[in-house]
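There's a structure below that I have some questions on.
All protein chains but one are shown in place.
Moving on to chain A:
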Amino acid sequence: MSTVIPLRKLQVGQKARIQTVMAHGELGRRIRDMGLIPGAEVEVTGRAPLQDPVALRLTGFTLSLRNNEADYITVEVL
């Protein structure tokens, strides 16, 4: 059984599948427009020098988002 954790907790190199996206309004829309939607597979490929923001790999492209924005997203570790 895999565990569901907030995206923030995901380690560099770990892969996961997005479970929920709780963000409303502008942030919510931005997150979805960029393809961060339930079911999408993500991998943390790096963190900025001050550990924030984080770089996320999705199929075919890389995104960055801040830790406090990642808090709106829960993932299932693969």
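Couple of notes before you dig in:
Methods note: a contact is a pair of C-beta atoms (placed from the backbone, for glycine too) under 8 Å apart; a residue touches a chain by one contact, two chains touch by 3 or more; residues count from 1.
Note that contacts and distances are computed from a predicted model.
When the unshown chain is looked up in UniProt, the name that turns up among "Sigma-70 family RNA polymerase sigma factor", "Cytochrome d ubiquinol oxidase subunit II", "Extracellular ligand-binding receptor" or "Ferrous iron transport protein B" is "Ferrous iron transport protein B". For chain A, the residues in touch with the chain missing from this view are 21, 24, 26-39, 45-46, 48-53, 55, 57-66, 69.
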